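With one protein chain removed, the remaining protein chains of the complex are shown where they sit.
Letters are used for the chains, namely A, B, C, D and E, taken in the order the chains are written, and counting of residues starts over at 1 for each.
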Amino acid sequence: MTQTVKIGKVAMLLASLDEEEKSLFSGSFENIKYCQGKAGSMDVQKVIAAVETAAKRNGIISEQVYRETHALYHAILESLQGVTRGHIGVGNMMRTVGLRFAVVRGRPYEREDEGEWIAVAFYGTIGAPVKGLEHETFGLGINHI
Amino acid sequence: MTQTVKIGKVAMLLASLDEEEKSLFSGSFENIKYCQGKAGSMDVQKVIAAVETAAKRNGIISEQVYRETHALYHAILESLQGVTRGHIGVGNMMRTVGLRFAVVRGRPYEREDEGEWIAVAFYGTIGAPVKGLEHETFGLGINHI
Amino acid sequence: MTQTVKIGKVAMLLASLDEEEKSLFSGSFENIKYCQGKAGSMDVQKVIAAVETAAKRNGIISEQVYRETHALYHAILESLQGVTRGHIGVGNMMRTVGLRFAVVRGRPYEREDEGEWIAVAFYGTIGAPVKGLEHETFGLGINHI
Amino acid sequence: MTQTVKIGKVAMLLASLDEEEKSLFSGSFENIKYCQGKAGSMDVQKVIAAVETAAKRNGIISEQVYRETHALYHAILESLQGVTRGHIGVGNMMRTVGLRFAVVRGRPYEREDEGEWIAVAFYGTIGAPVKGLEHETFGLGINHI
Amino acid sequence: MTQTVKIGKVAMLLASLDEEEKSLFSGSFENIKYCQGKAGSMDVQKVIAAVETAAKRNGIISEQVYRETHALYHAILESLQGVTRGHIGVGNMMRTVGLRFAVVRGRPYEREDEGEWIAVAFYGTIGAPVKGLEHETFGLGINHI
Partner (left out) sequence: MTQTVKIGKVAMLLASLDEEEKSLFSGSFENIKYCQGKAGSMDVQKVIAAVETAAKRNGIISEQVYRETHALYHAILESLQGVTRGHIGVGNMMRTVGLRFAVVRGRPYEREDEGEWIAVAFYGTIGAPVKGLEHETFGLGINHI
């Protein structure tokens, strides 16, 4: 079984590259559905809502099918584990946050049965309440959908 | 205060891009010290040892100064939180793993006082014991050194 | 949207009731696929393997499709969070364990699109290395498949 | 040492069975003290308060003795680990919740010295903010009192 | 309700002071039962066994009563959360460890009903596999018994 489309890497590139850099990878963004967005708060509930809303508005997942929301929700939670480095419950203690996210839906595997999967990547900065007192952070979550 | 060198993003690119893709970013790999390596086991102790050994052999950190080992160790742990998505203690339950890692040391901030920081990124696959039954995983940890 | 088949409750009953008690609920075990088994170790890797093997041998999930193994794996991990009450990584510290498990696959929702879901329940005792020095423990994990 | 009263299993049955099903187990509810209740919020502080209040009002624990509150509090926390599957701190991110709970106090062991123990079980649904977009969840915590 | 005996503070002092320093607090070690010991490994299972064995040999807890083992076990686990700073499952990754521990049993509260409680404190060093590359660590757990 071969993995033909690296939806995780694609999500990571979409979340972290600037426009000029992304243009170098334009071939990677075919054969997938994706959307991008921003989250400026570290209130975890708001971050999840921002990603879910973007994914639904852009038709990445179906609003009416719970299993798609469920798949996305767990991919977001896994990705936030990377962002908060295991302290997801501490999220609201981490203060200034500037996160960009990307949601990618595609068929990573050659084998037809494996179906569609979803990847959620966050990239940005996290830190103290004074602007500039912050460092980079990143997260990636992947789930079958 | 401006962040002039994005050591986290650079570490991510080093860990996840292939050689041809990396060549597109060659300008990003100046003004930093970095090394790369592989870890084929998910025994967390072995993964940490692989990164520490690579970082010491390549002169990224000094072998004799504990504070540098301490800074690197916590950056590795944070990065592994992303890889294991918060289940770092469960690491040895996750079976086939093929991880590439990059360690980057540099001065992210314009302000001289901020000194050097270190970033550790992992990218690869993680999954069931049968080859191919796996998906991508990613982690990033950053610390002052 | 109504939940018509409570696969979680059914898995709990299968894992915790004795044969006589189960006979009172025989109507609940129709319209689902399920299997049962035992795990006598708290080595988390062995517990996961025991459940995966039982689920594959009994045709609850397909051995060849990674997305089914992936769905089951995460349902097992969630269920073990209940068993270990959040200390899953501490699993191998908990010594005598006698766990029964049940895996249930079915269609919990009326709406056709919601498709199949899987539930994993564990019930048994966990405790000190001397027999009898132990108390009950339970876990339930649910995932779309 | 034999466990003669399975307070954990009894708590699970009380929390998850409907009235008709419970009547099949009426013999199991003798020789124990128990109470039942509901919690409609996933604000963890409110869930804990609901259980503590019910347990005190129904005389399951003494309001004035801190060691009884302490025993119950830790049993609730353990049970919530199952409900949130290890993400207890993320509790307030999980949105619609409909939980029933049961608190059982009894003497599980034949040996007199083992004294009284307490079990807390939750059963219900947890999910997205739209009604019906949710799945089952379960938790069980046990402590000496 | 007043706390008259600070078993936690006493356990911390016993675990961390040298003999001369302890002599300054000799009045604090009356009205309690306590024992002390050492653990040179970070294999969590061995650390727990070392504390349990010391507590039983010194008559701090009764070997035959499970509820006393259960109370001690959870106090040890809580104390190890401080030692490993939340990464208890990662314990075996942390390499050279030199821990001293103290177990204290007493009646902290004036009110008779509150009965006996147990405190477990660890103090020592934790670090890289080279001697000296380590820093201090501390943990305290308290439970009713």
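By definition in this document, a residue touches a chain if its C-beta (ideal position, glycine included) is under 8 Å from a C-beta of that chain, and two chains touch if they have at least 3 such contacts.
Predicted model, so just to flag it, every value in this text is computed and none were measured.
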| item | value |
| --- | --- |
| Candidate in contact with the missing chain, chosen from B:Y34, B:Y109 or B:F138 | B:Y109 |
| Touch list for chain A against the chain that is not drawn | 87-90, 92-93, 95, 127-128, 132-135 |
| Touching residues (missing chain, whole complex) on chain B | 1, 62, 64-67, 70-71, 74, 109, 111, 113-115, 117, 143-144 |
| Sites on chain D contacted by the missing partner chain, in the whole complex | 44-45, 48, 66, 69-70, 73, 77, 88-90 |
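One rule holds in what follows: only the chains that are shown with their structure count from here on.
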| item | value |
| --- | --- |
| Between the pairs A-B and B-C, the one where more C-beta pairs touch | A-B |
| Gap in Å, rounded to a whole number, between the CA centres of chain C and chain B | 36 |
| Between chain E and chain A, distance of the C-alpha-averaged centres to the nearest whole Å | 43 |
| For chain C, residues that touch 2 or more chains besides their own | 1, 66, 70, 77, 88-90, 109, 117, 132-135 |
